[in-house]
Structure formats: C-alpha cells, structure tokens
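Excluded from the complex is one protein chain; the other protein chains are retained at their positions.
The block that comes next holds chain A.
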Amino acid sequence: SKEGDAYEVPMAVAKMSVLVADTFDADEDDDEAEPVKDFPLPNVTSGVLEKVIEFCKHFQEEPMTTIQTPLKSSKLEDLVQQWYADFVKVPKTLLFDLVAAANYMDIKPLLDLTCLAVSILIKGKSAAELRSMFNLSDELSHEEEAQMAQGNQQFADR
C-alpha cells in the first residue's frame, strides 16, 4: 500500500485485479522461484486496500451476481447479494476511493458495484442536493439553470 503496509493474499485473490494478473502473466517463467511475490500499489492506501482484499476474498466464495441494467430497483439489496450491499455501506469518501482503486487495479466486479453504489447515492436527488453532497460551488449561470429547468420539465409527464 501507499503507507508501506504489506498484505499477503492467495494468488487467485490477487489475480482478480487485472493489473496484478497482467503483471505476473508477463513474467510467468520465474513463478516457481519466488514463493511470495511483491506487488507495489503506491496509489492505494491501507484502509482501501484492506477493503479491496476483503471484496476479492469474498468474491472467491460467493461471486457477485451480475448487475442487470436497466436497474429493476433502487435498493442495493435487490440488485446484489446482501454481503455486497453491506460492503459498500461505507462513508462517501471511502466509497469514492474504492471506485478509484477498483479502476486502478482493474477489478471489474468491484468497479461495477462501487459505481452502482455511487449512482444509488445520487439517484433522485435534485441539482441543489447533489451540489451540497459533492461540495460543489454553484458554477452555473442563471441562464444555464433556466435552460436546464426547462429540460427537466420534459420528464414531468413521462
């Protein structure tokens, strides 16, 4: 991790990360020589990496159901198993870190799950609510606001 903490995980778990898998597949020949391989992840902090490993380990035991779109429900529990729904019930900042880590380490199911969780956070929120949620300053002119409000009108009767 970024802090220098080391985590030892089985190869099958580690290879859920395409980044890790690709690296090790590239130098297959010296697999036998080293019983333990190091893989540096300077961009991922320990707290996030722990969560990522937790996910990958659980995935080996209970693979996550594929997320079907369009979403049938806006409740995580209806879309993935309970364990995965609970897994992403974390503070917002950690969730976004998990998105970034899943992307960096190229772990597709984790990326799907975390992006879904973010989308559920913001679903149904108004622009003002979203702005305060993301700490965004109001960057739009009144003109643009009006234009968008007009666009929103069209969803009123669908």
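We adopt the following convention: contacts are C-beta pairs under 8 Å (C-beta built on N, C-alpha and C of every residue); 3 or more make two chains touch, one makes a residue touch a chain; residues count from 1.
We adopt the following convention: contacts and distances are computed from a predicted model.
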Among "Small ribosomal subunit protein mS29", "SKP1-like protein", "Protein farnesyltransferase subunit beta" or "F-box domain-containing protein", go ahead and choose the protein name stored in UniProt for the chain not displayed.
"F-box domain-containing protein"
Contact with the hidden chain only, please: which chain A residues?
1-11, 14, 20, 24, 31, 35-49, 69-71, 91-94, 96-101, 103, 111-112, 115-116, 118-120, 122-127, 130-131, 134-137, 139-140, 144-145, 148, 151-152, 154-155, 157-158
